[in-house]
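Heads up, one of the protein chains got dropped from this complex, but the rest are sitting where they should.
Moving on, here comes subunit A:
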Amino acid sequence: MGGTMSGASNWNAERAAQIINEHLGLEGPMLPILHALQDEFGYVSADAVPMIAKALNLSRAEVHGVTSFYHDFRHEPAGRHVLKLCRGESCQSMGSEELARKFLAGRGLEWGGTTADGDLTVEAIYCLGLCACSPAAMLDDELIGRLDAETLAEAVDTVSI
């Protein structure tokens, strides 16, 4: 899930243990734990894997299998801001691919890449449920519809420092 990366705190095993513990009363606590860890730290640290495995009585391989299966979970910190550009068919019908290609080229990025100054990570997303106002994007927690090159650049420049 999105979230301003600038709000993320540095990895802290004690805090991670606390987060894991808070979720142990749930049925099927794995995904809630992973989301909570990512919300707190901006990514799911490899150091968290053995901790989760122990708490849930699973092997490390099983936990690793889960964290690597889902597109949402990052394995390293992202840039201070995360831009998710929609690549679903509806957005494609309104020129999202061309828009993305130019935007990425302009910033010297590939999909999933982070700018050299660590300011912006650009990720692909497949539908934000904003298909009647395509092309769409999510910049940190902010949704943007009917994007064009101008509004996209403006939005990104507004959050950048």
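One rule holds in what follows: contacts are C-beta pairs under 8 Å (C-beta built on N, C-alpha and C of every residue); 3 or more make two chains touch, one makes a residue touch a chain; residues count from 1.
As a convention for this text, contacts and distances are computed from a predicted model.
For the omitted chain of this complex, the UniProt record lists the protein as "Formate dehydrogenase", which is one of "Nitrate reductase subunit beta", "Tryptophan synthase alpha chain", "ABC transporter permease subunit" or "Formate dehydrogenase".
Screening A:A8, A:L109, A:C131 or A:A153 for touch with the missing chain picks out A:C131. Contact with the chain that does not appear here is found for just one residue of A:A17, A:L109, A:L143 or A:V159, A:L143. Within the entire complex, the positions of subunit A that touch the omitted partner chain are 1-2, 26-32, 34-35, 56, 65-66, 69-73, 88-94, 125-134, 136, 138, 141, 143-146.
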